[in-house]
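Excerpt of the complex: some chains, original placement.
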Amino acid sequence: MHPETPTGYHCMPLANITSEDFVFHGFVAGNTNNSFNAALTSAFVTDFPGLNDLGISAARLDIAEGGSIPMHTHPGATELLIMVQGEITAGFLTTSAVYSNTLKPGDLMVFPQGMLHFQVNSGKGKATAFLTFSSANPGAQLLDLLLFSNNLPSNLVAQTTFLDLAQVKKLKARFGGRG
Amino acid sequence: MHPETPTGYHCMPLANITSEDFVFHGFVAGNTNNSFNAALTSAFVTDFPGLNDLGISAARLDIAEGGSIPMHTHPGATELLIMVQGEITAGFLTTSAVYSNTLKPGDLMVFPQGMLHFQVNSGKGKATAFLTFSSANPGAQLLDLLLFSNNLPSNLVAQTTFLDLAQVKKLKARFGGRG
Amino acid sequence: MHPETPTGYHCMPLANITSEDFVFHGFVAGNTNNSFNAALTSAFVTDFPGLNDLGISAARLDIAEGGSIPMHTHPGATELLIMVQGEITAGFLTTSAVYSNTLKPGDLMVFPQGMLHFQVNSGKGKATAFLTFSSANPGAQLLDLLLFSNNLPSNLVAQTTFLDLAQVKKLKARFGGRG
């Protein structure tokens, strides 16, 4: 009868593990005073090492009135959104249809793995949601950062997106890209 | 260039899918007027079919003052708890140690897959938490139902648990078991 | 000694399977006379049922001079490109860097799963490459189709992409979107 340690925290010697390793504090509203009027407080494995190998993580999303989380993907995780306060219009895009909903407290919405999606505060006052992910490290690829924060030549970006060259240059300027 | 449908809802013809399939309504407090003084409102794949194959699900947990969710396991899922209101003392048991914490709003706690765990309202007034799981169908095996709701002979239960026979019979009576 | 059938084609009765089920014909150049000046001849599981459950598929890519395959992702597959003829400049985008290369016959390039990527004919005359994927059904999500072929309101697309409204409307007109 050889009792075994539970899976999921094999990176630390068992003797060093304490109850605190399984708790995350500070899952609270972030500062929405930014260009998105939105804040995301993440509890991913990089923030909460106890999630290592456990296949789950979370984030708190706060969006001020008029704000939004722009188009992005999580290449390796499904997202499940739990509405807490206010109203959010959210959706994900496929090549055949858009699936979007207006969400209120008591609603959940699921965004399948890898789908491009967005969340907009469509109500009055602040909106809050809890996000959970089917991965300890869901990543987050913001479309504008992918397209416009790099040094790829603007005309190549224009050619491969069908955006006007001026539009590409304008957003490269905004998001820190060169080229 | 053959656009493909997103993964995760291959059980329905694509043409029949609507935005509503990705939303769950009614993620609200259940009735805690029961022997546990607690309620669990689940949004598992059996409640929310849009989660099919997506590897995530959720539940809302409400515990009245003095109530608790007794010892149980989810054999196929890690649980991540998000504290919303009140105070919960929660823990999971391993053969070498117990990892328990007293949780307040702003705290998360993770319960690794398959671990025996519990949640007790350790504060004043009602406590609420959102639970998320790394599986669309996390199951839930309540220890008392496993041990005492069946027809296994009481002396066999006593022999294999080291509980006193009278204790086994008392709990079999409470949880509907025979034998 | 019970010989078993090999895995991978359990959907058909074994007696009905013939050698032809494991072959795909017509892996040839498609017609590049379209708005992309490019053609993709796919041999995905939908085209080649014998790939079912085998975790691999392929496509032939032909790009006329000046043509390109615009930004797209394969949410569930890594892509490995084998250069056959001409010159292609290809790259994938991450939020921290762009990884791009100019490829000639004898070169391979890998695009990790879920990454936004593009391929441009950067040489003289036609370019040809063979693409292989770590999935029998890699899908393909063309960014312009995701963003502009749908009925999401243009101002919502503009808000969540930071594109100018006029740019959104122009591309919605081009790619068949409404709203």
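Descriptive notes on the structure:
By letter and in written order, the chains are A, B and C; residue numbering begins at 1 in each of them.
Just so it is clear, a contact is a pair of C-beta atoms (placed from the backbone, for glycine too) under 8 Å apart; a residue touches a chain by one contact, two chains touch by 3 or more.
Because the structure is predicted, anything quoted here is derived from the model rather than measured.
Of the identical chains making up the complex in this file, 3 are positioned in the shown model, whereas the full set numbers 6.
Convention: only the chains that are shown with their structure count from here on.
Remark: subunit B and subunit C have CA centroids separated by 42 Å (rounded to whole angstrom).
Residue positions 3-7 of subunit B are each in touch with at least two other chains.
Interface residues of subunit A, counted against subunit B in their complex, comprise 3-9, 14, 17-28, 43, 48, 50-51, 54-58, 78-80, 82-84, 91-92, 94-101, 103, 106-115, 130, 132-134. Put simply, subunit A touches subunit C in their complex at residues 68-71, 73, 75-76, 89, 91, 93-95, 97-98, 100, 113-116, 118, 120, 140-147, 149-152, 156, 159-164, 167, 170-171, 174.
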